[in-house]
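Following: one structure in structure tokens, then a few remarks.
Here the complex is missing one protein chain, while the rest keep their positions.
All chains are identified by letter, namely A, B and C, in their written order; residue positions are counted from 1 within each chain.
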């Protein structure tokens, strides 16, 4: 199972991309753990997580084809 | 001494003019009395009085060249 | 109060949308502005006792209105950190669907612009000696009454 990860705003500066794919990731906590390993600057970054466009506040099990979005504080307008 | 009287809004329908002149009028109470005599429909009309663009709430002595304005409720915008 | 600082706010006939966009466009050199708030009053085709309003005909006591507007302007600039404020009110005939009032406030941040705009609109409706005559389609008329909205 491959999970699509999309990131926005200042997180694109940390990850140097707006999208990546992670294989065999079970839940959102594992996404965060894996990304923190790869991108240490992410540990101190502030963001919310959305799974398939819904923000989640607790660890969430991922389904086949889920998209996980990392959303730093909004600054539209 | 001639006093210029100007009226606005619905009062122009009562007085059939927007301006008239009254001779030898001492104060604003006398203006009202004189106009009520001439235009009985004015007695029940709602309006404020301004002397030289300043609204007055008490009887006010008129000076040479004063303009008295009768201002019904505002409805701009 | 300096007589020469008093600005005219009155426009004959309706306020056109292009007048509004021209006014907006002029602010793109004022690069300290972050927020604009605009209020537009539009004439409603109200139906009153089976008669339909075709237009409102506005009149004013102009000298007094401009002095009062000047006083409101000074008070608003005193109270809110605004960059600028523009106010236009129609006189004469404005048909249903056309715009008769244009209040435009600009500030670095949105709260000042929004609050100032609303307060100016309320004060204009309550304090400016302006009268609207609702002219029905059969040419009869009645005098408009402003409701206070709270």
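In this text, a residue touches a chain if its C-beta (ideal position, glycine included) is under 8 Å from a C-beta of that chain, and two chains touch if they have at least 3 such contacts.
This is a predicted model, so every value here is computed, not measured.
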Query - Neighbouring displayed chains - absent chain, whole complex - result: A, C
Query - Contact with the hidden chain (one of C:12, C:42 or C:145) - result: C:42
Query raised in the report: Can you name the residues of subunit C that touch the chain not displayed here?
Result: 17-18, 20-22, 24-25, 27-45, 96-99, 106, 108-111, 113-114, 117-118, 121, 147, 149-150
Report summary line: subunit A residues touching the chain left out here are 6, 8-10, 13, 50, 53, 69, 71-77
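Just so it is clear, only the chains that are shown with their structure count from here on.
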Query raised in the report: Roughly how far is subunit A from subunit C, going centre to centre by Cα mean, in whole Å?
Result: 49
**Report entry** Inter-centroid spacing, subunit C versus subunit B (mean Cα positions, whole Å)
**Finding:** 26
Report summary line: Each of the following residues of subunit B touches two or more other chains, namely none
Report task. Can you tell me which residues of subunit C touch two or more of the remaining chains? Result -> none
